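Removed from the display is one protein chain of the complex; every other protein chain stays in position.
In this document, chain identifiers A and B correspond to the written order of the chains, with residue numbering beginning at 1 in each.
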Amino acid sequence: MDIIVCLKQVVDPELPQTEFAIEPATGRQVREGRPLVISTYDENALEVALQLKDRGGGKVTVLTLGPQAVISDAFRLALAMGADEMVVVDDPRGPDRLGGEKAAILAAAIRRIGRFDLVLTGCESADWTERVVAPVLAEALSAACVTFVSRVEAADGTLMVRRMADEGFHRVEVRLPAVLSVASDESNRPRLPKLKDILAAKRKPVHVWPVADMPAAPGDLAAGVEVREVVIPQRTTRCEFLEGESAEQAAALAQRLRDLKLL
Amino acid sequence: MAPTREVFWNIPRLGVVIMYLLAFAAVAVCGYGVYQHYRTWRRGKPASRLTPVGPRLRAVVVHVLAHGRLLADRVAGIYHAALFWGFVFLFAGTLVVFVHQDLGLRIMQGPFYLYFQSAALDLMGLAAAVGVAAALVVRYGLGSPRLRRGILSDALVLWLFEGILVTGFLVEGLRIAGTRDPWGPWSPVGYGISGLIDAAAISEATIRLGHAGLWWLHFLLAMVFIAYIPFSKLFHLVLAPANVYLQPLVNPAAPGRIDFDKAERFGAAALGDLTWKDLFDLDVCTECGRCTAVCPATATGKPLSPMHVILDLREEMKRTGTGAAPGRVLAGDVIAPEALWACTTCMACMEACPVFIEHVPKIVEMRRHLVMEVAQMPDTMEDALRSLEARTHPFRGAGISRAAWAEGLAVKKLPRGDRAEWLLWVGCAAALHERNHATLRALVRVLDAAGMDVAILGDEETCTGDPARQMGNEYLFQTFARQNIETLDRYGVRKIVTLCPHCYNTFRHAYPELGGHYEVWHHTQVLARLVDEGRLALTGSAAATITFHDPCYLGRHNGEYDAPRHILQALPGARTREMAQSRQKSFCCGAGGGLYWMEDRTGQRINHVRTDHAVATGAEIVATACPFCTLMLEDGVKARGTSIRPMDVAELLERSLRGEHH
Partner (left out) sequence: MPGICVVATVPDAAAIPSSLELVGGARALDASHGAGVSAVLMGTGPGLREATDELHRHGVATVYRCAHPLLTSGQVDAFLLATEQVLRAATPQVVLIRADTVGRELAPRLAVRLGAALVTECVELAAENGAIVARRQTYGGRALATLVVTRRPAVLSVKPHSLEVPEPAPVPGRVEDVAVSIDADTLPARVCEVLREEAEVGLDDAQVVVSGGRGVGGPEGFALLKELAAVLGGAVGASRPPADEGWVPISWQIGQTGKTVRPALYIAVAISGATQHVAGMSGSRTIVAINRDPNAPIFSVAHLGIVGDYRAIVPPLVARIKELKGP
């Protein structure tokens, strides 16, 4: 099975709050001097792809979109884990684009890669959590789509996947070609690469395609959507204490959770 | 007539010929055995251990002749010394006979014969006989817990020793009685026996018969002894002194270097991936159990015993011989990975081993195989390494930035363009844990008060790579090391003071190999110096009882036991008390070797046990000099619910400096 895995580079989501800042001009997180990592669930997606390859053979290509200059060592990790080659769509504006726009470019890149049976993405990115790339890719590529997949099994010509759902899990049978977004599961904890694979990864092919070469995709979902501002809510560093008798405290807490839309 | 004796009294010529033939055979068997071992050692990779000669010979004098390490266990040390010196003398006596008889150099006569060959040898033989008896009693009578019993060859060896000594004395007694030796009284034991024979009025014919019989028995036992050497524990007679000579002179815990441009395999998958010295070590082990007796992992019920690591590897070496039989995977088939991951690299085993076996490098080599070749390690350690790669420190989830501790302090920062004589290398365990911020701030205040010119790297500091190294990811370690050396050189750093002994050890021993040469001091060394030079006005009374916990990477790894104690003694009013296990015998806090990042759930937690040691002294404060130790002791104190307070030496010093009372 030929699999394409879309990986996104993000600023380390575990960055201490003190180092988290927004660039007012773009409304995006300041990246400079911050560690960049592969977005959390994208590594799970890669692991799923590699497991499918381990079992059934085929080729795993990783695809990413962003400024080529900074997509370096962290992404070699994907090749070290076992991906066969990497395509970088060099896009200096990549980190500023909204999901719909990115998905359109990625779809163009996938068409250029050509053959694929399966496209995998993380279920959501660690930065904007838009959850749109997989469904949009599926539409753009006329492929089947399932999101938030925690397990995948290949069964001749189709896949049997397990989707995380509000009410539990769905077992879904999917035809190929398909686009799946992958959630973390104990079965897809990203593998630790072996050193020889890390060293070999340096010799694996990396194709860099300028974003300008990607044919403009029709129906950009982000056109007409503008980011007006992104603010870091003034979080009171001090904890807010709920006072009163136990029952009152409990009631106050329940109310606050509701206000915070957590119920 | 000059005092001497006839060498082959009562032994016919033919007997002497047979004796030589047998002796030759015994030596041949011994030589063959040694050669077989030699061939197995040669399977190992190269290691250079022959020079420098001077310090190595000095070590032999201290630890072989003077029994330096052996005497760490008093009882065993003393009986071993009796046995050792007894046999050295008797062996020398045999050589004298050889020179006298076979080389025809008549040295065995006159006062030399009387004082040395007769009196000294006789008494030393007695000492050896008593030593062997003591060994038998300790091992089989009292049942020493660290010694393995029921090993046939061990008992055999001891009885062989005793047999040779007893028959020797009997032969001597019979000869003195049979020859009416005028110099008999010079051999007191033999003379005593001859007196008994005289008293029993045994006929000369019987004496001759008994003598001949016992002489042959004595001789045959001695030949069995020689032939048996390479096949038994007796081998250590030869190997132990050799191993003392071959010991690592600096940084004994360091695993071998890996040149990633050339290496094809990383770490030890099979015996052949270890060095010849590692394989040699395996044969040297006398199974004395001292290493296991001091291992904190063993003591707290973990599935690790350093002696068994050595013995299991030896078993594998025996099984595979010179490499004909297919080898098994060391980490997994021979040694359980759980055992390898239980080692804190505390060096207690290596410090205790009387024959200088190097356990830790072997363990790390096997970890390297697990991490770099098969990519298998405990999950939370893996997370620490991933964190190291992604965010330059191993503390996944740390919510503070590196320079947060210095907020509000006027500390110079090299990246800001400041320049200073010294770089204070902060270390992740201090920078990223609030508990250690107090230590850092105290240290900075003390250095400042003493007028030292110090700067930090702030956000440009990263991990030294040490956790990666101890966990077995040498590649990641070297990546960090190169980057740090580049940074340090860019700022022209020459002198470094570190808070953390792990950083200290890494700069001191690991970076020079990669081209980073600095003058490195641990903070306690700098502080002790400042105290000595009178640059600190210690006005505040520190009227408290303080016990000091030696961090493994400061003490055993780097031999610094005195600096921190020196500081404590300088604190006005402080009373210090040592734990039973301190200095060379200190017990690990449980964090070393990357184990800070692993749950130590089997049995007891090491840090809890160490806390108990500190509490047992009755001290109010347990001082230490390592940010990891501080965290581990804090945890132990909490778990045990005791009131003893863990504090870094720098904190105590700073309090006294501020005139604050405890």
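To be clear about the criterion, a contact is a pair of C-beta atoms (placed from the backbone, for glycine too) under 8 Å apart; a residue touches a chain by one contact, two chains touch by 3 or more.
Here the structure is a predicted model, which means the values were calculated and not measured.
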Sole contact to the chain not displayed, among B:Cys353, B:Ala542, B:Met598 or B:Val649: B:Met598
Contacting the left-out chain in the complete assembly, out of A:Leu36, A:Ile105, A:Val152 or A:Val174: A:Val174
Sites on chain B contacted by the missing partner chain, in the whole complex: 380, 383, 395-399, 433-435, 597-599, 601, 639
Touching residues on chain A - with respect to the absent chain: 13-14, 17, 20, 22, 27, 29, 99-100, 103, 126-132, 135-136, 138-140, 143-148, 160, 163-175, 178, 183-186, 219, 221-233, 235-236, 239-242, 246-247, 249-251, 253-258, 260-263
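Everything below uses one rule, namely that only the chains that are shown with their structure count from here on.
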Residues of chain A defined as touching chain B within the complex: 12, 14-19, 33, 35, 37, 74, 77, 189, 191-196, 198-199
Interfacial residue positions of chain B with respect to chain A in the complex: 260, 266, 371-377, 379, 382, 385, 387, 389-392, 396-401, 404, 459, 475
